[in-house]
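For this view, one protein chain was removed and the others were kept in their places.
Now for subunit A:
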Amino acid sequence: MSAVLSLAWKSLMNRKGSVILTLVAVALSVALFLGVDKARTGAREGFGNTISGTDLIVGAPTGSVNLLLYSVFRMGNATAEVSWPTYQKIADRPDVAWTVPISLGDSHRGFRVLGTTNDYFVHYKYGRRQPLKLAEGAEFSDLFDAVIGADVARELGYEIGTPLVLSHGLGAASLGAGHENRPFRVVGILAPTGTPVDRTVHVSLEAITAIHVGWETGAKNPLADTINEKMIRSFDLTPKTITAFFVGLERKGTILTTRRAINTNKGEPLMAIIPGEALAELWSVTAFAERALMAVSVFVIAVGLVSILTSILTSLNERRREMSILRAVGARPGHIFSLLVLEAGLVGFLGAVVGILLIHAILLVAGPMVEARYGVSLAGTGPGLTDLYTLLAVTLASLLIGMVPAWAAFRRSLADGLSVKV
């Protein structure tokens, strides 16, 4: 077999030009397939890493995916709010260890604003239960303090002490509809997390109430500007409603009963979701698109493999003489068969290896850019089992596909005998 393998190798080297073209086709198809797969895994991991250590997320009844999306990923909007007394009732439950209320709805130059308490910095965890860390400055202590995510600071060039004005709603720069009269000040900048926290401006819950004084109808009351900061500070700024809250339990074992208790809350209807469960539900929604994408890239690999088949089949005629010579010096039909199968296998194997190297080189270069732009981390997708399995599958498939020309050559070598036709 090793004799035939070395023959196959030399034969390929002799046809370098066309072999390299075939190899490139296979390599590109493998790189595309792995690229799609890695983007998919990267996105999943990125999403999965966004929240950890939180047992339940509670909000007004809506779809569980929707609640997860707006509370954790800052995507979409809440359709209803949770009243402060109801929140406090849940927070006071004996099986609840901690809660972090959040209030959404405002923005700053395209970044979402999250009203919360300093508990957020204690209990919100991401990745492998990593807490948020301040790169600079401190948590909020004054009413108009803001703690900004790493991306906000970087993209807007903000530093500690930079003043900022929030806008009502999510418009990038809704002049006139803003909270210009209530400027904030950056007091803290968070270290990068690779989660939506990086793109969030955090302020206190009271500040959210404060800037909405005079906005009780949903639009700005012309008299709002007559209320000065001193007056506001004297108001009771306890929020009337919040958007949602995160819950940590005393004991994990009670998670299902606690959830049921919250979901069947008497009075104001509530909905509690388990983050992991909601994520799984989200994946079941995206799975269809993912499968379609994977199917397309599998077909691209198939096209790459067919190009192996074509290149070998077209070379068979001109190699008829070579086969006769090999037969004459004692090669059995099996040798001819395995020669062609091995040629196909070698091209498939090398193509897959080049494709794997290619995609990793691309990830190395483009990974940081993708992460910066889309928040999808591809860094954790170094060479892994998927690459190995892909390599094996492509090699195996090319060996199988090589059997087609091998069979043709095998039949022909039996019929041709020793008579070498010119």
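Note that in this section contacts are C-beta pairs under 8 Å (C-beta built on N, C-alpha and C of every residue); 3 or more make two chains touch, one makes a residue touch a chain; residues count from 1.
Throughout what follows, contacts and distances are computed from a predicted model.
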| item | value |
| --- | --- |
| Hidden subunit of the complex - UniProt protein name among "Rod shape-determining protein MreD", "ABC transporter ATP-binding protein", "Act minimal PKS chain-length factor (CLF/KS beta)" or "Acyl carrier protein" | "ABC transporter ATP-binding protein" |
| Residue among A:10, A:129, A:252 or A:266 touching the omitted chain | A:10 |
| Absent-chain contact - pick from A:135, A:231 or A:328 | A:328 |
| For subunit A, the residues touching the chain missing from this view | 3, 7, 10-11, 13-15, 321-322, 325-335, 417-420, 422 |
